[in-house]
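The other protein chains are all here in position, but one chain of the complex has been omitted.
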Amino acid sequence: MLMNKVALIGAGMTRFHHSLHKDKSSRELFVEAFLECLDSVDKSISHKDIDALFISATASEFFEHQSHIACLLSDWTGLNPIPATRIEAACASSSAALEIGVFAIASGMYDIVLVGGVEKMTTLEVDEMTYALMSGLDHPYECILGVSNPGLYAMMANAYFEKYDSSWEELTSISIKNHHNASMNPKAHFQSEIMDIAKKISQKKGLKFDNEMDFLKSPTNPYIAHPLRLFDCSPVSDGASAILLASSKKAKKFTDTPVYVTGLGHTSGTMSLHDRRDLTSIPASVEAGNRAYKMAKIESKDIDFAMVHDCFTPAEIIATEDLGFFPRGEGGKAAIEGRTRINGEKSINTDGGLKAKGHPIAATGTAMSYEVWKQLRGEADKRQVNNAEIGLIHNVGASGGTAIVQIFRR
Amino acid sequence: MLMNKVALIGAGMTRFHHSLHKDKSSRELFVEAFLECLDSVDKSISHKDIDALFISATASEFFEHQSHIACLLSDWTGLNPIPATRIEAACASSSAALEIGVFAIASGMYDIVLVGGVEKMTTLEVDEMTYALMSGLDHPYECILGVSNPGLYAMMANAYFEKYDSSWEELTSISIKNHHNASMNPKAHFQSEIMDIAKKISQKKGLKFDNEMDFLKSPTNPYIAHPLRLFDCSPVSDGASAILLASSKKAKKFTDTPVYVTGLGHTSGTMSLHDRRDLTSIPASVEAGNRAYKMAKIESKDIDFAMVHDCFTPAEIIATEDLGFFPRGEGGKAAIEGRTRINGEKSINTDGGLKAKGHPIAATGTAMSYEVWKQLRGEADKRQVNNAEIGLIHNVGASGGTAIVQIFRR
Amino acid sequence: MNYKNSFSVKAFFDYLREKRLMGVKCLNCKNLMIPPRLICTACKKANLEWFEFEGAGALETFTILHVAPTSLKDKAPYILGIVKLNEGPLITGRIIGVTSDKPKRIRIGMSVKADFIQESDSTILAFKPNN
Partner (left out) sequence: MNYKNSFSVKAFFDYLREKRLMGVKCLNCKNLMIPPRLICTACKKANLEWFEFEGAGALETFTILHVAPTSLKDKAPYILGIVKLNEGPLITGRIIGVTSDKPKRIRIGMSVKADFIQESDSTILAFKPNN
C-alpha cells in the first residue's frame, strides 16, 4: 500500500562529537546537516520545493531549555512558513519523524518533506545528562528509584547472561567491531579502533595493555552500570541529521538513484522494563520487525545490512536476535565469529553504530537512514557493503517502550 | 484531495481544572479522557479497533520529568503494542497531532487513530510554570531577557492599541463573553460569569464592585504583563482531551453522524516576535487560515462558529481579524457589539475559550475539536449554535511560531 | 464505566508510605497488576479493585549503578533489581542488604522481600534478601 510510494532524495548529517561542536547550539547544528542534505540532492533542490518539516529533539528542554524546536528550525533553515512539527519518541524520535514524513507524502498532502533530528547534549554534566535522559523512563516507577538507561540495559544483560549462560566478554565483540567500522566513517564520533584508544591512554598514563581485552577489563574502562563498562555505552555526542523525502513520482526529478522506503514497522512496548515477562528480548522490536518485513514483503534473511540500536552493547546482540538475524542466544556468538562485520553474513552497524559513531539522541534515527542512503547508493567508501540492495534500520526508544524498524531498497 | 477522507467518530475530555485533578498525574488524566472518548462512539468501539496513537504533552519534562509520554499513554490506556508517537508544537501540539492522525489514515496506513493531548501543570509554582512555558520561545533571544508568554501578547496588545487607537477596555469584552460561555460548559475550568466571581471575592474581602469593569480595573485583578491583567490570561489548568479519527469509509461502522475533517492549514511563523514587521497580526494564522479555507473550498464567511486561540484576550481579537471574520482593527469592536457571542454573527469560543475553559497546553487543540464535535452533532446543550454546519479551530504555538487552522463539517 | 477511581500513582505511593505494596486485580479476568493501572492490561476492562501484594519474590535481574543521576550521586554505587513477586507480576526496586562491592553475592533467583526506605521526601520500594 505504502510500499515504494516514498523515496529518500537527499541526506545530510554533522559529524557526531563531544567537543567539536562546543560553540554551536541546536540551530547551528541542524542548519549544518540541512545544508549538506540540500547539497546531496543530485539534480539540485531549492527551499521552495520543500513542503513541510518533521523534526525531532528528544530532551532539548533540559539541554537548552528549548521546546517548540521544529518552529525554530523552520525559521533558522529559512523554510518558514512551511508547517513544522516536532516528533518525540525518546531515542527513536527521528525515525518516528521519518515515518510521519512518509505518511504525510503518501496521504497526498505534500510532495517533499524534510525530516531529521538534532541533539545538543554537551551543555550538561554527566550526572545531569543522565537524569535528563531518565525522563524517557517511567518516572514514578523507574526513574525515582535511580534506574538509568544504562541500568536498564545492564539488567537485560544480566538476565541474558543467566538465560544463555553467557558473559560480559561476549559484549566486547560488539564494541570492538563497531569501533572498527567507525574508524572508516568520517562522520563518526570515534574514528579509531579500541586498541588505538588503549595505546593512546597507555602512553599518557604510563600503563600497558597487551590486547583489547586487557584494556577493556582494566579500571581504565570503569563500570557505568554493572556489568556494563564505559566501552559498553554509546558516548555523549552533539549532532544533527536530515533526510529529504519525496513522493516516488517526484523523486526522479531530483535524482536518478532514489532510495525507496519499502517497509515501516513501529510498535509500543511497556513503558517499564519490569512489565515484560522475558527481559532478554525487546518484544516491541520483534513486532516492529515483523510489521516492516510484512509491508516490504520480505523476510529477515533478505536484509543485506542493518543499522541496529546499540545504545549499549547488549542491545545489539538482542536486536540481531529480535530481528530474526540469528537464533535466540546466538547473537553474541555470531558477532564473535565475525558474522556481523562488514561483508560478513549480515553487516551490522556499518557506520560504527551508536556505540562508536555516537548517539545524539534525536539525531540517531535519521543518521541510521543516512548510512543506509550512502550504502544503497554505493557511496560508503571503505565501509561499503557489496551488492547492497536492501537495508534496514532498527531504532529503539529507552528500554523498548518504542521500537521502529524501517526497510529501504535502491 | 484529503478533504472529507477522515472523520471524527468519538471525543472525550476531562474537566479542565486547577485543583480538581490534584491527585492525578498525566496518565490518569489521559485515561479519563480516553475512556470518555471510547464511550462517546455511538455504535461502540474496542481497543483492538485502534491502530495508532499520536499524543501531545508540551512541557511534561518540566511538570513531571516525563518524556516518551506517547509510549506511556499507549501502555496505560491498554492500547500497547500499537505505535505511539508524541507530537509537540508548543500550545498547538494536539491540533498538530490531529493533523498527523489525518495524514496517517489518508496514507492508507491505518483505519482508526487516537489523537489527543494532556498537560499536568499544577505541579509547579507560578514562577516555575512561567519559566517552563518560556521554553516555547526563542531561548537566547527572548527567554533570557525575561520575556514570558503573556509578555509577548502584552507587546502585541500595546502595538495594536497604538495602531488602531484602541485600549485595554476593549479586551474586557473577550473575557466577559468567554466567562459567560464557560458558565454553560460542564468541562470548563471556570463555570461562572465574571460578575459572579467578583461578587464572591467582594463578599470574602469586604470589597464592593459596581459592575464588571469596576472589578476588572481594581487591584483585585492585578497586572501580569502590562497592559494585561489576571483576567486577560488563561488560567493554569490540568486536563486531557482525546479524539478518535477514522477513515470516512470506516466511520459509518461506528457512527451515523461522523464529523468530517474538510480543511487543514498549518504554517510556521518566525520563532521570535521581533522578526515580524507588523506586531498587530500573526502572519502564520493568516496563512494557515487561507490554506484551510482553500482545502475546504470555502471562505471565512462560511464558518458558522470557531474556537480561536485566546490564551490572552488580545489573541482572540487578533485571531478573528487574521481569520478574516472581521476587518483589521475591528475585532474588538465586534466583540463589544456582541457579534461574537453564541448565535451572534459569528459564534466565537462557544466553550469559553482558553480564557475560561482553561488551557492545559497540549490538551487545548483537541479540546477545541471536542467542542466542534459537540456543536456539529447538536450536543452542545445551552451553548448550542443554531444550524451549526461548519466549524473551525485555530490553535497557535507560543507567539505565533506555529499556527494551525482546521475546518470540520457534519 | 467508572472513570473516577483512585488507582493512581499517588495512591501507590500513599500506600507505600504505609509500608503496603498495592496493585490491582481485574474483576473481569482476575489479572493482577502492580503498579496499579486504570485499565486491565489483559482484557482492557476498567473494572478493578485494590490488591495487596505480600512483597515476597525472587530476583529476576539486577544491576549496580555506578554513574548516578544528580540527586543520587552521593548514594552511588547502589543496586537495582527487578523482582518477580510470588503472585506473578514483576516490579523494580532498590536492592538493599547486600553490598555493591561483591556483585557475585547477588544472585539472580535469590529470594527477596519488600522493604520500604525513606529517601528525600518519598518512600522508595526496596527489596532485601531473605536470610
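Which chain is which? They are A, B and C, in the order written, and residues in each are numbered from 1.
By definition in this document, a residue touches a chain if its C-beta (ideal position, glycine included) is under 8 Å from a C-beta of that chain, and two chains touch if they have at least 3 such contacts.
Please read these numbers as outputs of a predicted model, since none were measured by experiment.
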Visible chains in contact with the missing one: A, B
Touch criterion as defined above, residue of A:76, A:110, A:164 or A:260 at the omitted chain: A:76
Touching the absent chain when the full complex is considered, from B:186, B:206 or B:222: B:222
Residue among B:88, B:119 or B:142 that touches the chain left out of view: B:142
In subunit B, positions touching the absent partner: 125-128, 130-131, 134, 140-142, 144-148, 150-151, 154-156, 158-159, 162, 222-228, 272-277, 279
Residues of subunit A (touch criterion as defined above) contacting the omitted chain: 23-25, 27-28, 31-32, 35-36, 39, 46-47, 76-78, 80
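One rule holds for everything that comes next: only the chains that are shown with their structure count from here on.
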Chain whose Cα centroid lies at the greatest distance from that of subunit C: B
Approximate Å spacing (C-alpha centroids) for the pair subunit A, subunit B: 35
CA centroid of subunit A to CA centroid of subunit C, Å: 31
Intercentroid distance (Cα basis), subunit C paired with subunit B, Å: 38
Subunit B residues counted as touching two or more neighbouring chains: 25, 76, 80
Multi-partner residues of subunit C (at least 2 other chains): 9, 41
